[in-house]
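Let's look at chain A:
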Amino acid sequence: MPEAGLLAILPMNEIVFFLNKVVIAGFIIGSVYALGAVGVTLIFGILRFAHFPHGDMMTAGAFVALVLLWIFPGAGAAVGLPTAFVLMPIAMAVTALFAVGLDRTFYRPMRKAGVKPVVMVMTSIGVMLMMQGLLRLFAGTGTRQLYVDTDAKDIYRIPLGGRDLVITEPQLLLFATTIVAVVALHLFLTRSRMGKAMRAVSDNPDLARVSGISIDHVVRTTWLIAGALAAAGGTLLALDVTLKPDLSYNIILPIFAAAIVGGVGQPYGAIAGGLLVGFSETLAVFNWSVLLRPLRPYLPEFIEIPAKLAFVPTEYKIVVPFFILVAVLIWRPTGIFKGRVNI
Partner candidate 1 sequence: MPTIIDVQDVSKRFGNVLAVDHCSLSVEKGSITGLIGPNGAGKTTLFNMVAGAFAPSSGRILLDGEDVTGLKAHELFGRGLLRTFQIAQDFSNMTAIENLMMVPAGQTGESLFSACFRRGAVMAQEADVRRRAEEVIDVIRLGHVKNERAGNLSGGQKKLLELGRVMMAQPRVVLLDEIAAGVNRTLLNDLAAVVQRLNREEGLTFFVIEHDMDLIARLCDPVIVMAAGSVMMQGPMSQIRNDPEVIEAYFGGSPAAEAN
Partner candidate 2 sequence: MSPSLREAGLFAGLALLVAGIFAWLGAAYGVRMLAEAACYAIIALGLTIQWGYAGLFNVGLMGFVAIAAFTTVLVSFPVNDAFWQGDGPVMLGQVALTLVIGVAVTILLSRSTRIGLPKGLRTALTLVAAAITYLAVQGQLDPAATLIEREAGFVGGLGLPVWMGWVAGGLVAGLLGWAMGRITLGLRADYMAIATLGIAEIVKAFLKNADWLTRGTLTVSPLPWPVPTPQELGFVASRSAYLAVTAVMIVVLYVLLERAWHSPWGRMMRAIRDNEVSAAAMGKDINRRRLEMFIVGNFIIGLGGAALITFTTIFDPSSFAPLNHTFLIWVMVILGGAGNNLGAIFGALLVYVIWIMSEPVAVFLFTTAEQWGESLFGWEAPSDLYTRALQMRVFVIGLTITLVLRFAPKGLLPEKVVKYD
């Protein structure tokens, strides 16, 4: 069998390692970024400011899930899925309402006063600090698990000759949720009356107003969607790794990068941007020596393969989204999907 022969000469161990470390990890982190970036990009499109507390909204959503976990610890066992995932829709609803409340309390008064966008951004930073203070006050600074004892963290190992391809249950759920959310959002924005109204406001708020579209409704819907998706992203990320109150801050820069790369105001762009940033990160910190080592016998003597050959040392991972961001801002400020930058 030729296939088997081909498989035999391929360094399967290393390739699977690559798949685990780059492809799967990139998809996972990219999906989290995407879920955050969709909210950021919607808020930017409709309200025209960069929403800094978005990462904290994700964390807050995960904490809502945690609290629900304490209240209904048996929910997961009944369905056979992680409890936090089963309770996630409730957490999404709560966070969505919370986001609307945030807007009412802090952003709407500023909007009504007609302040400049930069003041909105600064207000949002104030909100971010408040949320971080509160989160750490109530949750401490330690890490937590989003699992109850009855949950089993299923790990799927797919043997591919040699090493196994490893995917965990929360990763699958995260990926599935992202796809469902994106498709649903796409249908909502292109088919529903409210979704079209949101696009209209993003396109031209003044004309939307004279067409009789209620800006208040659109703004409220925007916050509902952004809040719900943030909660989903936060909960799923916390399921995959752990729940930390300061999670958000490490994630907001890549999320902004994803939103801007995808083109501000472009939900599909945010998905692509999220995956692009996620893959860039995993590719950049990947140790390429692993893939080169099998080639050792075929390479001339004088070429040494260093023990570690990564584009960027892991400690500098934060640099990757930043460079993507700056590069896009300079060379193609409308994003790869042509968003709206000005106004």
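Following the convention adopted for this analysis, a residue touches a chain if its C-beta (ideal position, glycine included) is under 8 Å from a C-beta of that chain, and two chains touch if they have at least 3 such contacts; residues count from 1.
Candidate selection criterion: all candidates are chains of the complex that A comes from, given by their letters.
All figures in this text were calculated on a predicted structure; none of them were measured in a lab.
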item	value
Among 1 or 2, touch partner of chain A in the complex	2
Complex contact set, residues of chain A against candidate 2	44, 49-50, 52, 106, 109-110, 113, 115, 117-119, 121-123, 125-134, 136-138, 140-142, 249, 253, 256, 260, 306, 313, 315-316, 318-319, 321-322, 325-326, 329-330, 333, 341-342
